[in-house]
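Here it is, the structure, as structure tokens.
With one protein chain removed, the remaining protein chains of the complex are shown where they sit.
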Amino acid sequence: MAASGSSLKSYLLVRIAMVIPTILILLTLVFLLMRVAPGNPVTAALGGHAPPAVIKELTHQLGYDRPLYQQFGLYVWHILHGNFGTTITDKRQVTEIILQNGAATLELTVAAMIVALLVGVPIGLLAGRFRDRPVDAVTRLFGVVMYAMPVFVLGLLAQILFGSILNWLPISGQASPLTTALMTTHTNILLMDAVIDGNWPAFWDVFDHLILPATTLGLVFAGVFIRLVRVNVIRTLKDDYIEAARARGIRERAVVYRHAFRNALVPVITVIGLEVALLMGGAVLTETTFNWPGIGHALYIYLENRDYAAVQGIVIVFGLVVVASSLVVDFISALIDPRMRYK
Amino acid sequence: MSAASPTPSSAAARPRRALAPGLGRALKPIAEARGFARGMLWSGAILTGVFVFMGIFAPWLSPYRYDQYQLKGAAFPQLAPPSALHIFGTNVQSTDVLAQIIWGAQTELEVVALALIFALTIGVPLGLIAGYFGGIFDRILVLIMDAMYAIPPLLLALVIAFLLGSSITSGIVVAACAITIVYVPQYFRVLRNHVTSVREEPYVEAARAIGAGPFTILRKYIFFNVIQTIPVLATLNAADAILTLTGLGFLGYGVQPTQGAEWGYDVSRAVGDAASGIWWTTLFPGLAIVLLVTGLTLLGEGLNETINPVLRQRATTHMNMDEEDPA
Partner (left out) sequence: MTEPVVSVRDLRVYYGTPRGPARAVDRVALDIAPGETLGVVGESGSGKSTLGRGILGLLPEGTGIAGEVLYQGRNLVGMSKEELRHMRGPELGLIFQEPMTRLNPLLRIQEHFEETLRQHHPKLDRDEIRRRALEALGRTGIPPTRYKQYPHEFSGGMRQRIMIALALVLKPKLLIADEPTTALDVIVEAQIIRLLADLKKTSGTAVMLITHNLGIVAEACDRVAVMYGGKIVEEGDARKVFANPVHPYTRELLRSTISLETKSLHTIPGAPPSLITPPPGCLFHPRCPDAMRVCALKAPIEQRLEDGRRVQCWRHGPAEAIPDGGTEPLEREEIAVANEA
């Protein structure tokens, strides 16, 4: 197996090399986008609130009075050193925002992805297996409606039903104020911090706060998985090795479970990678709906305040996360599917 | 067509068939769609049709204007539950929720139609040219589009809307531009990959062999082959675009409340209502979004299943051998 091990390594290296131009273009695109807008970012952010002298001073300090190519060089140089810039309005390092708010976003998106997989994959398998039967009809309609449901609509309806009417679950924030005050910070991921401290009341409080946002975001993404898994099962059931297995007298259940389902699920891993981009977009809406202190919520606030530097830094981080996750996903599917390594 | 058909009935039928023989061929699988695909196609078409109707005839259908908060000097109540005067209730700005929905259909459709036209006119030629000629132009475009894919679509639209918002006054154009930027890479990628595979087909080789120029080949041989994937993609993208547009509206970008009703914006106004159990300001605009997106999705998926041979269920008739006449 030494051969496949080294080919796996070279595959990974090639894949990483392919990502570099994508990242460079991404950086350029974002830079250009933020500079085509007329006006000076400092003026846009501080507008009428600051005297002209202060604006001039700050513009010089942040380098916005230099020629564009110098600004670009400096910007790339800083990013290569892990410096994504400083916000204009509240003078925070973007990396600091990522570390603090990113943990909340990570908690939300991972939980949502788990919900999406738990709901979407079994339903998709079922629909594909019993194609064109009533099960398929019902699940497909569910899938379409879930896809058509904006996450903020589902979120608000859930808030009305489970929060206001039934009063079962909290509808806003990541934890109760009391819990937040009593917790110590290790990872910024509240669920993990609670586990580390062995603080079970805090854990359940955080968990309760997570249920509605994660389920909302997860259900919307479950629709994507239902559709994808269903089509994959239908395709796989038409594959030649399925017929060959039947010709050997393999039980239909085994044909479906061992051969069709397993093979149909391989592309799902790739799609998880592609979905990260959509999940991030969904997170911005979910965080705004549930007042969840994640990066998306931070971005929303910086947009409101017209803080170009903050927006630029956060968008780049989002882009890098998407690129990185597609890389990780490709690597995982190469591990799972032996054919991939030889392509 | 045969010349010898003097009967009046066929003479009457002839001009209709002659009008669009290509269209007839393209619509054939749709007419032959069965079962599921047929159900999706029709329910999708009907749902979409209802909203298109609403959008076009909004001024006549709607009881009030979208920004109307009073009638003959009497102000509408704020956050009033559904009643005879306001079937779907009123919102926090005292406007009628039903009026918002009907006028909203107009806004959504305008923006999406505009965005589709923009995205197609940019994405399709770029994809065709890059796919057919390849080379450095193709590689650079692929890299740029791949990089754009890395930015979450809603975020990209959000940033564009944010940047354009200060220089373009029409919110509809701002939103359409923001959505266009999100979908251009998709059309580009699909078209380009399709063209690169069609380029090597024997009939294109043959056309090249008889001396057809590149633009003749693109126009006559490749364009019509490749363009068939567009209706499905455009319909599904329209569904997606509605979601992006309402997402923008929910975050307060794109169409501004003074310029038109927008469902996403309506729902964002309702965020504060949820805690007090006020449901009509969320449910009705939300339902409008879900129904329109569902309609477009069903239409697109139905088309896809009808046209795409991989998904098409072969029309099989169950054979009953006992009844078969042995002679």
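By written order: A and B. Residues from 1 in each chain.
Just so it is clear, a contact is a pair of C-beta atoms (placed from the backbone, for glycine too) under 8 Å apart; a residue touches a chain by one contact, two chains touch by 3 or more.
What you see is a predicted model, and the numbers here were worked out from it, not measured in a lab.
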- Query: Which listed residue, A:K9, A:H60, A:R133 or A:R246, touches the chain dropped from view?
  - Reply: A:R246
- Query: List the chain A residues touching the unshown chain?
  - Reply: 239-241, 243-252, 254, 258-259, 262-263, 266, 336-339, 342
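Everything that follows uses one rule, which is that only the chains that are shown with their structure count from here on.
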- Query: Can you list the chain A residues touching chain B in their complex?
  - Reply: 21-23, 25-26, 29-30, 33-34, 36-39, 131-132, 136-137, 144-145, 147-150, 152-154, 156-157, 159-160, 163-165, 171-172, 231, 234-235, 277-282, 284-285, 288-289, 299-300, 303-304, 311, 315, 318-320, 322-323
- Touching chain A in the complex: which residues of chain B? 35-36, 143-144, 146-155, 158-160, 162-163, 166-167, 239, 243, 246-247, 250-253, 264, 267-268, 270-271, 274-279, 282-283, 285-286, 289-294, 297-298, 301, 310-311, 313
